[in-house]
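First the structure, then my questions, so here it is.
In this view, the complex is presented without one of its protein chains, the others remaining in place.
Moving on, here comes chain A:
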Amino acid sequence: MTTNLITQIDSWAVNDPERVAYNFLGQKNTYGELKQYSDALAARIKKLGLSREQPIIVYGGQTFAMIATFLGIVKAGHAYIPVDAHSPLKRLQDIKQIAQPAACVAVNDLPVNDWDIPVITADELDHLFTNSANIVDPVTPADYVAGDDTYYIIFTSGTTGMPKGVQISHDNLQSFTDWMAEDFGINHPMVTLSQPPYSFDLSVMDLYPTLLHGGMLDVLPQETTANFKELFAALPKYQIENWVSTPSFIEMCLLSPDFNEQSNPTIKNILFCGEELTHATAAAVKQRFPKAHVYNTYGPTETTVAVTAVEITNEVLDSYQRLPIGWPKNGTPVVLLNEDNQLVDQGEDGEIVIMGPSVSKGYLNNPEKTNQAFIEVDGKRAYKTGDLGQYDENGQLLYKGRVDFQVKLHGFRIELEEVDQHLTHVAEVAQAITVPRYGANHKVQQLVAYIVPQDKDFAGKERELTQSIKAQLQKNMMSYMMPGRFVFVDAIPLTPNGKLDRKLLMSEVNGK
């Protein structure tokens, strides 16, 4: 099967080139430009004569040039790897080492200049796009792209401190966007909020359903959302119909009493993904937007953004204290297995295992981790999520936490062991273990790092130690993984098996 994702987006440019695709705080770009820029980049990449087996890294922020670059790379027959420009250099270098990319497109200036692969620099790209009207080189990706070819690769954190690249194929993405069209009505031109960075797969939920159907992305970049004054100045200028965000982000918007149906009458759909939606947040959203359809969705990056959903109605709010994550999308069996990979009974907890057309082909260049997480159930390929679930008497899936030490903080997936790894690489640290501190509604409030310093005589030096450790972590670790609190101790308690006892510290931190 060949894909038609790109040709479908391009068809809007062919029929209506002036149609606006991207609205960056009032600065608009059209479908015509999207096609023209991506065609020009695809032609440029094809001239490099690269192996199509190898992906291409895209480094940049939340701009129109990023979107045009993604499409250009896919048109040239490659998969793209989005790396956000706020990432530390080490993450960028790790991703390059693991992915073995054929090239890199630097939409923002790269923080390195000695890469041994072809790099299309920010200046070159700018020049290419500016002069793209003169390039006539029709690119027809459907001729040689197969449905099983990788469309994008998104890197998540890994337990050993090395990230894992989740490969999502054209067919995976098509299955996801079909679901968005059928079950959420995103099958016509809609104005959609585009807020998460493109390296976070929640962005796929706003980008592709919108662009496939001729809609417009209203962009709120990180620089704007970091300052409430700018955020609340920007929101009323937008006419968002389709709101896609993490619950954390809308909680920020709810701070403003003006964030409601009266001042945002265009909002029709509110889709949540990326972290647990609490009852309190959902109830507040329903109260502010009584006419909007509010959906809770669930799914890991490995199964293409989301695979289950439920509309949060007042009835659901009345019936559930902890909100359900809903029903699987069509053709996507979601089963619950016990430790022996046997199905559990209804009403019992089991690990959520996902099958069907959304399941990734695995982690790029990492057969070991792929074989651990991707298994066969009844002869079908399946992904073990590491999440615990339970089917209730209505057939609704309930989320019951993690089977391992992974947490979500502000929508970001964090492996606690990865933070530990980073900490133990710091010179002053002998041993370290990270635990989550929970706030209301089972939500992680911050990470607390317990540290045994190399210098046993650390009393009175805690502040200097904290500053030095933070400075070293900042160089190598994503900022959202930074512990909010550092506790220095003489020793970390051990489990009977001699491992650092994370559970004991968790109960200490959370006062249980």
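Note that a residue touches a chain if its C-beta (ideal position, glycine included) is under 8 Å from a C-beta of that chain, and two chains touch if they have at least 3 such contacts; residues count from 1.
Throughout what follows, contacts and distances are computed from a predicted model.
Colleague: Given the options "ABC-2 type transport system ATP-binding protein", "ABC-2 family transporter protein", "Formate dehydrogenase subunit gamma" or "D-alanyl carrier protein", which would UniProt use as the protein name of the unshown chain?
Modeller: Missing chain, UniProt protein name: "D-alanyl carrier protein".
Colleague: Which of A:183, A:251 or A:428 touches the chain that is not shown?
Modeller: A:251
Colleague: Which of these touches the unseen chain: A:93, A:266, A:446 or A:510?
Modeller: The one listed residue touching the chain not shown is A:446.
Colleague: What does the interface between chain A and the hidden chain look like in terms of residue numbers?
Modeller: 225-229, 232-233, 248, 251-252, 255-256, 258, 410, 437, 439, 445-446, 448, 463, 466, 470, 474, 479, 482, 484-485
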